[in-house]
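Got a structure for you, written out below as structure tokens; questions coming shortly.
The complex is shown incomplete by one protein chain, all other protein chains being positioned as in the whole.
Up next, chain A:
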Amino acid sequence: MPLITYRQAVKDALAEEIARDPNVFVMGEEVAQYNGAYKVTEGLWDKFGDKRLVDAPISEAGFVGLGIGASMLGLRPVMEFMFWSFCYVAFDQLLNNGSFCRYMSGGLMNIPIVVRGPANGGTNVGATHSHTPENLCANHPGIKVVCPSNAYDAKGLMKTAIRDNDPVFVMESTVLYGQKWEVPEEEYLIPMGKANILKEGKDISLIAHGRAAITSLEAAGILAEKYDIDAEVIDLRSIRPLDVETILASVKKTNRVVYIEENKPFCGVGAQIASIIQDEAFDHLDAPVKRVSAIDAPQIYSMPLEKIQIPDAARIVKKALEIC
């Protein structure tokens, strides 16, 4: 299988879906002529032209709202946020119009829009550019939120998102854009709401989403090597819908859980998962559900300190050992 970057995987997904469906177009700042701020759309404008790759002015509320309106008439816009950090200026459009128009119309319409872009810290750009709004967005019924942790998932989930008839927010990671994974050449789709068991194990469940899943896998390696602990690592892939079944099955097997995310802890995804586990698998727990998240302060700029702020394998190992 060819090794390709996360960036390439997203691009391939976009190219394949643009070619497949005349209603699909990509819109965002610098996506066309500039080839994308993170080069995710490089070459697509040359290939598909102005109609399918649309450079938007710096006007997130305007162009996201425009995309939602266009999707009401059956177009399938893929809107790029240069960073998900910029979603806040478009929050009304995303979360009132994107998530609620279907509901408020009693199901008379649907909004087949994809909003995508990187949502991560770790690149020393300070608090304004390091947001991870997956928990905020998933709080809104009507929205689907996916957080691919690798190139294979990025491609399969992106294609699924574009074909989906509901609004899907895809949160990527600039830290992962340059990393390579095996991705088949044949077409495939990845379901939403189906977690990926990255490593089977019997002693503890490390459950995570986004890049934290990769860090968790690294931590599992250390736990096995140094402590003879056999950790199961689960990558949720999507936050909403949520694969509760896989989570509970793992808890019932290992009886111990750490939830890992790069988001801040308060009302984070881990809080929701911990709540579900204690509610639905209480008798299977041998220890409290533990959480590892970004250190709870606005994202710091200073390079060595931001490394500390975001969960690393050592922090996950330490937390796991508290309950093993």
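Here is the rule we go by: contacts are C-beta pairs under 8 Å (C-beta built on N, C-alpha and C of every residue); 3 or more make two chains touch, one makes a residue touch a chain; residues count from 1.
To be clear about the criterion, contacts and distances are computed from a predicted model.
Missing chain, UniProt protein name, picked from "Pyruvate dehydrogenase E1 component subunit alpha", "ABC transporter permease", "NAD(P)-dependent oxidoreductase" or "Ferredoxin family protein": "Pyruvate dehydrogenase E1 component subunit alpha".
Only one of the listed residues, A:66, A:249, A:295 or A:323, touches the absent chain: A:66. Taking the complete complex into account, A:241 is the one of A:122, A:241 or A:265 that touches the chain left out. Contact with the chain not shown here comes from a single listed residue; of A:15, A:189 or A:285, that residue is A:189.
The residue touching the chain not shown here, chosen from A:110, A:124, A:179 or A:278, is A:110. The chain not shown here touches chain A at positions 25, 51, 56-57, 59, 61-75, 92-93, 96-97, 101-110, 141-142, 144, 160, 163-166, 189, 191-194, 238, 240-245, 272, 276.
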